[in-house]
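Removed: one protein chain of the complex. Kept in place: all other protein chains.
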């Protein structure tokens, strides 16, 4: 039997506002990354999402981002020291740990959100700082990284647990990074195509780039998004395609 | 030898703004309550205050409040369920725990800030909710309460560790509650008078009200404020007066 | 021909989050109250809503509330001076005026949002402060008030333009105030019943209370909500019922 994890970002509402269909996604995925109140999420949503995940047997991680509700953590913010960013990430992890504990659950991993994650794909110093922020809170926390990029190298240098993630609905560049959302073709909207891509990458043990190049790497989790209209359909299609081809969906 | 703890609220700046002279206060007090980013404080300040407290041998607690930077947590906010408030308090405690851990320190207690604390002096349901929020994160955390009031009763009902606090610069009502800041005489600006009051209350084992009535109670910590111009002077005077009269200043 | 205005609160998203179906509502109503960034709304949404309203021939007003995104302006906040609240309301009106102007439109009225409005129904000093905040920005701005309550009296005392509003989906108390949302029956979910109520009140020239009592008053605008699932249907039904009974829907 072969195993693969499906993860999705969750709890990205705030106060009176909702985003995504978390309940439906929790039936599909095996781990959930919960927003921590900086780019989205609030204490109530964090707790309730952790509780729901527990009920559905879904593992949870903290999903910290920039303190930018207005920009949903997708705006690049520059001008802070790395140590300041470390504190902000540790803060969010701690808040998530407490609310997970209150809900009877436990944070097993940390996945960085949005612009902060994108920036770290091109900046090893930042990738190291993020790793330190995670490890300093709890050395058992798993750092979710993009393989072949600075984040993976950072996790290795820090000698901390990490897992490699690929994205179901995104096209890849030759260096293993994601094609920018601004480029046509960067985001895959066709559920069947996304599912087929994932199956091929898993079978190949490689990221397959937009140009068909194969970048050998361990793949341990697939991210399915939750915040687009077609999200649930893509996630379901990926799940079914993988199961039908002999992969078991299971948390890392 | 008799012991008493001196505590003060700390880390109440935000981003570019400072408040109070934390460095000076950390030479005087034995425990510090650190703001957690909702009414004041941010991840950097929280970490750095915890680190400084560690260096000075000062114990630390989380100091959660309403999510109201503009109002500094001093505005009464109504309309949320108690469980929502519980989550918000647990969130702040978790964030503080993580940053304390990063700094090599440890959160030993929780003291509620401002309006949220004031409201709980008159509302046992709220006082219980705050206690539950603390206990749910970590059952060893100490709940700092005003004696004789709903908070103390809540801590007893929840069978959780708590300590009794009195305020150096505030006048007391007959029910053990603080005279409202809006009333003339509520705040004591004279350092010598504040110190004398504290000594008398400690010696009497009682809160002494504005009218001279003695309310018997265990007293385990004295709060000296840090956010007024005369703060450091009052704190120093209280400390010296107590030491000169045979009290050792020591964390609970 | 008899005229009545239909108004609705609009632009209540924030950053990445949406609320309500503003486009559909703008086909139904004659004036829109646009959130100003304190309890909901942001500069982009404010501008775009004003522009869309202009295209649909819908008049616009500022819809200021407490600075409480998390609580959507529905939490009661106490502890500020009235003059502080005045400044905050004037701030929001000015921001809305600027963005209306940029969009080629013009702010004609101000309707207070949520808890701030509820509080003013029971506090004439606050109702006066809100009126002063509006008048101080522009003495031609119309103060939208609940008739028979402190807001109407305040507008009269301040000798400023005002209009009387009733709510399509809310039950009324004998003093003309709304039945609290916490009471069963306070909110009317049946579209036909809401429409029938409105028609009866308009024909009677009176607010009709839950107990059937008639409170004579001028009625100049009807508020239809936009933030509930059934909002568009109720609004349409009210509009059609009124038109079918000889009322023209027209901005005040």
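Each chain carries a letter (A, B and C) given by its place in the written order, and its residues are counted from 1.
Basically, contacts are C-beta pairs under 8 Å (C-beta built on N, C-alpha and C of every residue); 3 or more make two chains touch, one makes a residue touch a chain.
Computed from a predicted structure; not experimentally measured.
Chemist: From the list C:30, C:92 or C:108, pick the residue that touches the absent chain.
Modeler: Of these options, the touching residue for the absent chain is C:92.
Chemist: One chain is left out of this view; which of B:22, B:42, B:169 or B:220 touches it in the full complex?
Modeler: B:42
Chemist: May I ask which residue of C:19, C:52, C:120 or C:137 touches the chain that does not appear here?
Modeler: For the chain that is not drawn, the touching residue is C:137.
Chemist: What is the set of subunit C residues that contact the non-displayed chain in the whole complex?
Modeler: 37, 42-44, 46-47, 83-84, 86-88, 90-99, 101-102, 133, 136-138
Chemist: Even though one chain is hidden, which residues of subunit B still touch it in the full complex?
Modeler: Touch set of subunit B with respect to the missing chain: 13-19, 40, 42, 69-72.
Chemist: Kindly note down the residues of subunit A that lie in touch with the hidden chain.
Modeler: Residues of subunit A in contact with the hidden chain: 67-68, 70-71, 74-80, 115.
Here is the rule we go by: only the chains that are shown with their structure count from here on.
Chemist: How many Å are there between the centre of subunit B and the centre of subunit C, using C-alpha atoms for each centre?
Modeler: 42
Chemist: Please report how many Å separate the Cα centroid of subunit A from that of subunit C, as a whole number.
Modeler: 42
Chemist: What are the residues of subunit A that contact at least two other chains?
Modeler: Subunit A, residues with two or more chain partners: 42.
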